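One chain of protein is taken out of this complex; the other chains stay put.
Chain IDs A, B and C follow the sequence of writing; residue 1 opens each chain.
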Amino acid sequence: MKKRKVKVGIVGLGRLGYHHAKNLAFRIPGCELIAVCSVVEEEVKEVQEKWGIPYGYTDYDEMLGNREMEAVFIASPSAFHCEQIEKALKAGFHVFSEKPIGLSPAEAERVEKAVSRYPDQVFMPGFMRRFDRSYSDAKKMMDRGEIGDPVLIRCYGLDPAGQMDSFLKYAKNHDSGGLFLDMAVHDFDLACWFLNAEPEEVWAIGGSYARPEFAGLGDAETGAAMVRFSGNRMGIFVAGRNCAHGYHIETEIIGTKGSLRIGTVPEKNQVMIFNETGVVKQCVDGFLERFEQAYLSEAEEFIRCILEHRRPPVRVQDGIKPTLLGYACKKSFETASLVRMKSIAPAGK
Amino acid sequence: MKKRKVKVGIVGLGRLGYHHAKNLAFRIPGCELIAVCSVVEEEVKEVQEKWGIPYGYTDYDEMLGNREMEAVFIASPSAFHCEQIEKALKAGFHVFSEKPIGLSPAEAERVEKAVSRYPDQVFMPGFMRRFDRSYSDAKKMMDRGEIGDPVLIRCYGLDPAGQMDSFLKYAKNHDSGGLFLDMAVHDFDLACWFLNAEPEEVWAIGGSYARPEFAGLGDAETGAAMVRFSGNRMGIFVAGRNCAHGYHIETEIIGTKGSLRIGTVPEKNQVMIFNETGVVKQCVDGFLERFEQAYLSEAEEFIRCILEHRRPPVRVQDGIKPTLLGYACKKSFETASLVRMKSIAPAGK
Amino acid sequence: MKKRKVKVGIVGLGRLGYHHAKNLAFRIPGCELIAVCSVVEEEVKEVQEKWGIPYGYTDYDEMLGNREMEAVFIASPSAFHCEQIEKALKAGFHVFSEKPIGLSPAEAERVEKAVSRYPDQVFMPGFMRRFDRSYSDAKKMMDRGEIGDPVLIRCYGLDPAGQMDSFLKYAKNHDSGGLFLDMAVHDFDLACWFLNAEPEEVWAIGGSYARPEFAGLGDAETGAAMVRFSGNRMGIFVAGRNCAHGYHIETEIIGTKGSLRIGTVPEKNQVMIFNETGVVKQCVDGFLERFEQAYLSEAEEFIRCILEHRRPPVRVQDGIKPTLLGYACKKSFETASLVRMKSIAPAGK
Partner (left out) sequence: MKKRKVKVGIVGLGRLGYHHAKNLAFRIPGCELIAVCSVVEEEVKEVQEKWGIPYGYTDYDEMLGNREMEAVFIASPSAFHCEQIEKALKAGFHVFSEKPIGLSPAEAERVEKAVSRYPDQVFMPGFMRRFDRSYSDAKKMMDRGEIGDPVLIRCYGLDPAGQMDSFLKYAKNHDSGGLFLDMAVHDFDLACWFLNAEPEEVWAIGGSYARPEFAGLGDAETGAAMVRFSGNRMGIFVAGRNCAHGYHIETEIIGTKGSLRIGTVPEKNQVMIFNETGVVKQCVDGFLERFEQAYLSEAEEFIRCILEHRRPPVRVQDGIKPTLLGYACKKSFETASLVRMKSIAPAGK
């Protein structure tokens, strides 16, 4: 009478990887986490011991040799995504990969081709926001026509100021991809999803304000991009690494008959404090806190797709558009000019 | 072509009196402030000089001898209201009096009798909240049946903690009437107005929490009263002198089809601050800030009633019920028992 | 390397029982749901088949004979709690029981005694709100002194109007315990927890407003209770079954240095809708939606207590006080008088 469970291995046990692993191990019906992989051996050991995971690896290729596994969950650093996706698909596994699916238009194209070669394997890119209840409710309202046709989307993606130091330290040694590629990709995905339109032209600006080091890195501390989509639909994107009040993800869609806003006050919980400061709502600290439910729901959906032999609602193509738009923003910011999307192509740059 | 103006004299130039005087002098169509009266001679002089007011008095009876005046505005300390109302009416003036119209059921009854003797003179007690746009909108919604029949009213009247010292100093030498009579009178008026019901029974509790001096005065720092109204309608009243975040006046009416709340966040203005504390709304400091528009509108209405020879929407009877309810709360608090309104009567105590 | 798991059986597969069972089956580290019990055989079959649960019972005593089980989760109708707790403890199991732990002071006393006889078995009553992040954060703030000493607590527990019909149907045939015992028990628990004080005296009022049937049942559609706690601390409780906007659980604690409110706007999610109506926040429908995280966290804590051989943070005593306070309210409402807690005792009635 025991129900069948999908046996999963995960690569990457950093902050988000660890969280995904815990969800896969304990919170997802029909799922069994049997393998963990990280180049950091201690991480592997800790997780195996704490949660009783039978297989541990420090080598990804070795994990792919484990034939008990049916699916691979990729939560490694972005630079490895493209290759790890290709290898896992080739080895016959269902694959979930964190965003971005590639660090360049060319990589994104490679992933798309790989996925199309294995149509019977589930591939799902990690756009968890679509699974957040607020975002999915908003989408349903829009699909029911409650705000008419979408006219403009405004997206804020602001990281807490408290993480700026560690980011700057990291960015001195690694290519983060820059503000627009690294931070705004989720927002670009939401924009395409909500507007149901194609980006056509973009202007991106920004600078260093609190910390001059960003300019030295050729990056922006805070930046803004305006995008003209097909049908003259408008997109406004603000990304930043210096948000005083915490982790601020806000999305607004203005339609012909009404508007929706998600996350205007990025509240931590339902407590309202009244004191000599005034009336205060505390804010969320970071993505794990804000999107806890969404991360769980997307992993559940991935497992259900495998069990039910169906295609996931988020596909490889959904992973490509945001990457291209991120590239266009980066180029616009670096060249201080309007950039047409046509000039950015997977083959291009 | 000059329009007729009602010539007004005011008694009392304290915080609220000064504010009323300024409104009467400059902001009310059809009104001319020609006389000011206060036992503090400097206050009279200052106002006369600053605003060009022709007549100044330190003696109320003397002001009543000024036959250019048509109306008297009473904003003196509560203990004088009853007598000053009687005298002004007898002298033939229209009268506006700040709440309370009397410090005891007996005084309230005296005022009611005086008013009934001069039916052609306008008498209006000062319940400015009814003229506040939020409160008057709420009342209109209720009258349109938008929340069905009223079931319960909850009223908070909380004074800023910053004024506790000066109150304690004052209360050591004067009879403030106690928390329920002094503070909750406006709330009792709102309750009768919104519920359209008669109070029948009351229980009031409270104590000293931050400052033991209140117990010494036989008063409460913060108190709560629950009132059963006719038709089993319910009233909950919280009054206090130690509100950390400012001046908090909140009213909620729960109806059979919906609820209304007024002033839940006693916001100072429309600015929202996002900083390391969280998301902050600053709060109003006191009654002049919160009810600026209401004080102006009630004075306008008083003048219009005189010019148009009509009765004001707030009458002397409206001033009596809250006083009796305040008395019942005081008695309940002091005797630690349920008090029936029938045991409190104008002739009574 | 497999980690030890606590094997659990659950009794009651109604709305809340089903939800608990699903959590126990899939979402709780260290837990394995191996047995389900309900008098409704189809419920048992459905759950066994859907989730692959090996043992199914329609007889509680039979389930207690299953020696693979280590713990019993009681989510049956309230009338069975007392006896089922006693039996499960006697049979050697750890026990989690939904509130209330008894339908009378006498039953509550029986449970307390049973628990004290088996000190090595974990017993935890289900006050999930304490595990809700908003409530637990509020408690931490209070423990850090952020609002000074608590002065007053105000608790609203309002069920959606949409469920009034089914409640009235049910209540015609069953003893619900009445508004104050059935609905306000969670609020009474919160009051004792937050105020850290003993209830001393209570007055409860209420009535039928939208639906006269409540009066016929000797119950109230909406009611209010005011409680004087030790140290003159104040408690205000509003319970109702006719909330137009959904499920409204709100708690406010006023302290000497500030206030906290939890759940003032019982928002469904983070979407704000701007349309011709104004700015709209949608509200939660019911307890499973509002307290999803809390139900999960309390079950996690129960399992952890078993695994770690420690006592739970919520104890049997915590289940008794709210029951007594509910009784006092019921008595006050029925007798239309002030009721002293001293007159309500476990031995009593």
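As a convention for this text, contacts are C-beta pairs under 8 Å (C-beta built on N, C-alpha and C of every residue); 3 or more make two chains touch, one makes a residue touch a chain.
Computed from a predicted model, the values in this text were never measured in an experiment.
When the omitted chain is restored, the residue from B:P54, B:P77 or B:G92 that touches it is B:P54.
The residue touching the chain not shown here, chosen from A:F26, A:Y118 or A:W203, is A:W203.
Between the chain not shown and the residues A:G14, A:G52, A:G231 or A:P313, the one that touches is A:G231. Although one chain is not drawn, the whole complex shows that of C:C283, C:I320 or C:V339 it is C:C283 that touches it.
Although one chain is hidden here, its contacts on chain B can still be listed: residues 1-3, 25-29, 48-49, 51-54, 133-134, 137-138, 141, 146-147, 257-264, 267-276, 282. Where chain C meets the missing chain, the touching residues are 161, 244-246, 248, 265-268, 272-283. Contact between chain A and the unshown chain involves residues 147-149, 151-152, 154, 203, 205-210, 222-224, 226, 228, 231-234, 236, 238, 240, 242, 244-245, 254, 256-259, 264, 337-338.
Just so it is clear, only the chains that are shown with their structure count from here on.
Counted as hops between touching chains, the shortest connection from chain A to chain C is 1. Greatest centre-to-centre distance from chain B is found for A, with centres as Cα means. Innermost chain of the displayed assembly, by C-alpha centre distance to the whole-protein C-alpha centre, is C. Chain A and chain C have CA centres that are 38 Å apart. Chain A and chain B have Cα centroids separated by 57 Å.
Averaged C-alpha coordinates give centres for chain B and chain C that are 43 Å from one another. Chain contacts: chain B has residues 244-245 touching two or more partner chains.
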